[in-house]
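Have a look at this one.
Only a single protein chain was left out; the remaining protein chains are all shown in position.
Right, chain A next:
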Amino acid sequence: MSIPADSTLTEDGLPLDGTSGRVLLIACGALAREILDLKARNRWDHLDLTCLPAKYHLFPDRITAEVRTAVEKHRATYDKIFVVYADCGTGGLLEAACNELGVEMIAGPHCYSFFEGNDAFAEKAEDEFTAFYLTDFLVRQFDAFVWKPMGLDRHPQLRNMYFGNYEKLIYQAQTDDAALTAKARACAERLGLNFERRYTGYGDLEKSLKAL
């Protein structure tokens, strides 16, 4: 399956391509590349994928309703549906909806946590709560997810209001990509933060999908 452009994943998500699998993954568009890579690498042909627009990351109050609609749309076609969203700022509402719908979802508060591994992330929480995280996708889409929605393109003077309490930007790298690392470092500079690169790979995402 060809991977759409990041901007398409942000705005439109990923339509369901065929129904060859018996398990459907309903995921955030920000995870499309990673899931498709895992599928291809592990030959997980029993998994089909559709993604909701990654831009819901900016409007967490829309996630639960959109996931619910997607589950109801596809549930008759699949033996099982797995939601590849963590809590993602829904304050427990997505988990409650998934329980009600009888579908499972990936564990954790957000993708920064499951990429690092939920247990490892929780252990570091006390020391790293002044860190701002970016994943591969968010580095590539930094302007669409951080710079523009926060109005920093128009009002750079707001930077310290948003980021004044942060100390460093941690780039959680899913892949080894020197160009992406350079871009992440530039993002940290733009935000006035120290920079740290941390290779996470796919973390608990891979483990969760492997279990399906």
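Throughout what follows, contacts are C-beta pairs under 8 Å (C-beta built on N, C-alpha and C of every residue); 3 or more make two chains touch, one makes a residue touch a chain; residues count from 1.
Methods note: contacts and distances are computed from a predicted model.
When the listed names "ABC transporter permease", "Cobalamin-binding protein", "Aspartyl/glutamyl-tRNA(Asn/Gln) amidotransferase subunit B" or "NADH-quinone oxidoreductase subunit K" are checked against UniProt, the chain not shown comes out as "Cobalamin-binding protein".
Summary of contacts with the chain left out: across A:T10, A:T50, A:T90 or A:Q141, the touching residue is A:T90. Residues 60, 87-93, 109-110, 113, 122, 125-126, 129-130, 149-152, 154-155, 158, 161-162, 165-166 are the ones on chain A that touch the missing chain.
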